[in-house]
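As you look at this complex, bear in mind that one protein chain is not there, while each of the others sits in place.
== chain A ==
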Amino acid sequence: MERIGLIDYGAGNTTSVLNALEHLRLDVTLARTPEDLENADRLILPGVGAFASAMRKLERLALVDALGDHVVERKKPFLGICVGMQLLADLGHEFETYPGLGYVAGEVKRLRAEEVGLRVPHIGWNEVDYDPSCPLFEGMSAPAFYFVHSYVIEPSDPTSTVATCLHGGPFAAAVRRGNIFGVQFHPEKSQRDGLKLLENFASFEVTRGDEPTRQGRPSVADGSLVIRSR
């Protein structure tokens, strides 16, 4: 059985995800260092809180470059959950503009739901429209997932979006670039459908054609990042 490395970087709801994976009797190890990533065949990056704060925690643990090596170069299957999904983007704009991992071209912006009288954060269960060919959703019918978030990833390439949800307008509920997946909802809190999704991720096999295109992280130095004041 392949081992899942659950990245424990102090910004994730690690325990809930760990419980869900253990419930599925999957082989899981917590990964806190670049060395820990070596022991995992596939990786899950959970996340709660703000984008910049989560990125800084990854940076402090020297996990950004290590993840690039394992996920982009070595193509280990990767799943980002909630903020863990948002970190896949080039930039986040929560409280401040900050560069993300840059695996999925796009930016993370606040939900535009308040203008239609809906509350932000978006909290609750929603059905999603999904690409049935995406392996995460294999074997599902009208799946519903639990969301808690105020920000969403807006991929610049629409083909990255493999599931959408509606809250004041459509937003990306799941993205994929080859072996890299991200889900805005919390599969670990989404009961049957969430467990099925985690199970699907655990059994997904990378095949030819799944390779993502690596994207460089934007930076102030090359002019691709402008830091806004709060």
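Just so it is clear, a contact is a pair of C-beta atoms (placed from the backbone, for glycine too) under 8 Å apart; a residue touches a chain by one contact, two chains touch by 3 or more; residues count from 1.
By definition in this document, contacts and distances are computed from a predicted model.
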Chain excluded from display, named as in UniProt, from "Sugar O-methyltransferase", "Ferredoxin", "Oligopeptide/dipeptide ABC transporter ATP-binding protein" or "Aspartyl/glutamyl-tRNA(Asn/Gln) amidotransferase subunit B": "Sugar O-methyltransferase"
Touch with the omitted chain, as defined above, among A:76, A:149 or A:167: A:167
Absent-chain interface as seen on chain A, which is shown: 113, 115-119, 124-127, 144, 146, 166-169
